[in-house]
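With one protein chain withheld, the remaining protein chains of the complex are depicted in position.
Letters are used for the chains, namely A and B, taken in the order the chains are written, and counting of residues starts over at 1 for each.
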Amino acid sequence: MATKEFKAPEMLRTGDPTGFCPGCGHGTVGRLGFEVLDEMGLLEKSISVYDVACDSLYMWAIDTDCVGTAHGRAIATAAGVKRVRKDCPVWAYVGDGASYSIGFQHTVWSAVRNENITVVIINNGVFGMTGGQMAPTTLIGQKTTSSPAGRRADVNGYPMDITKILTGQDIAYLARGSIDTVANINKTKKYIRKAFEKQMNNEGFSLVEVLAPCPTNWGLSPHDSLERIRNEVMEVFPIGEYIERGVK
Amino acid sequence: MAQIIYDKKRCKGCHYCVDACPKKIITVSGELNDKGYEVVEFDEAQCIGCGSCYTICPDYAITIIKED
Partner (left out) sequence: MADNEVIMKGNEALAEAAIRSGCRFFSGYPITPQTEILEYMSWRMEEAGGEAIQTEDELCGAYMLFGAAAAGARALSTSAGPGFSLYQEAISYLVGSDLPAVLVDVSRIGNALGDISQSQGDYELIRKGNGHGDTMVIALTPASVQEIVDDVQLAYELAEKYLHPVIILYDAAIGQMMEGVTLPEMSEHDINKFDWSVKGIEKGQHGRKITNVSYFCDNMYVGYEKYLRDKYKAITDNEQRWENVEVADAEVVCVAYGISSRVCKEAVRNARAEGIKLGLIRLKTITPFPVKAFEEIGPDCKGIEVVEMSIKGQMVDDVALATKCNIPIYGYLTSYLVPDSEKVIEVAKDILAGKAEEVL
């Protein structure tokens, strides 16, 4: 009798529970990456790079080789790892706060150099670990602890959209997923799989941004946080595949 | 037929699974786990093994084994 199992990679199931808040999107997005690596037979060989932010909590949740680096420097660090470990799948698993502000030059320039790494960026619109300050992706009008009256375009500019910034850049892959529904989670997993496949084919830089909830800092219940992604965030940040070398 | 393995101690009570279940067989139980999170309960007999609860769970608390 055939069976089908829906089961997280053993390391995640058997390790300590993650340190993420209830309803945090990190638990799901990181799992997708590890599931993909596991299904590709690459989990043991993989090297994950985190920075100083909520993403770093995976350092202790997954029993594979990991590198922790300074806030905003995970992508540059991952590029350095990959340059000397070409046979290992290397990914930077990071947040939007760091990757689109303090470390933005590394995000763009790793793409320009077409570094053969995979980058997964959580877009939850806030700096999570420091308590919910405005991020480059904070929506206009969104209240955060550093935009208490709501983000203002005349003061803070408009939300930063990585798909617009990297449009036309000759990289291997660029997509944006969401984890607001089971269907979108499955779609996001396909994007992350493609990203790793392209790295293993030595096609160069692949980036998947994922819209994810931060219920704690949004001041919403987990349920309402997913609603917000559907009703507000996806309006500004449409999901889909944006760049795929040889296809689009 | 599907088997549900629910690791209550990993659950953080977000209840995403309650919304995600297409058969609406997951309910908030009123029971608290060791960390004080309100866990859920499953009506396993009605489970179709679609894996939606597994997919949406951010805490690796649910495993589904579906027998065809």
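Keep in mind that, in the parts below, contacts are C-beta pairs under 8 Å (C-beta built on N, C-alpha and C of every residue); 3 or more make two chains touch, one makes a residue touch a chain.
Fair warning: this is a prediction, and the values are worked out from it, not measured in the lab.
The chain not shown here is in contact, across the full complex, with A.
Contact with the omitted chain, checked across A:Ala53, A:Ala79, A:Ala98 or A:Val126, is made by A:Ala79. Of the candidate positions A:Cys21, A:Val49, A:Leu166 or A:Ile239, contact with the hidden chain is made by A:Val49. Residue-level contact of chain A with the missing chain is found at 44-47, 49, 56, 59-60, 62-70, 73, 76-85, 87-88, 105-106, 108-109, 112-113.
Here is the rule we use: only the chains that are shown with their structure count from here on.
In whole angstrom, the spacing between the mean C-alpha positions of chain A and chain B is 25. For chain B in complex with chain A, the touching residues are 7, 9-10, 12-16, 19-20, 37, 49, 51-52, 54-60, 62-68.
Looking at the complex, you find that chain A touches chain B at residues 1-8, 12-13, 17-18, 20-28, 31, 179, 181-182, 185-186, 215, 222-223, 226.
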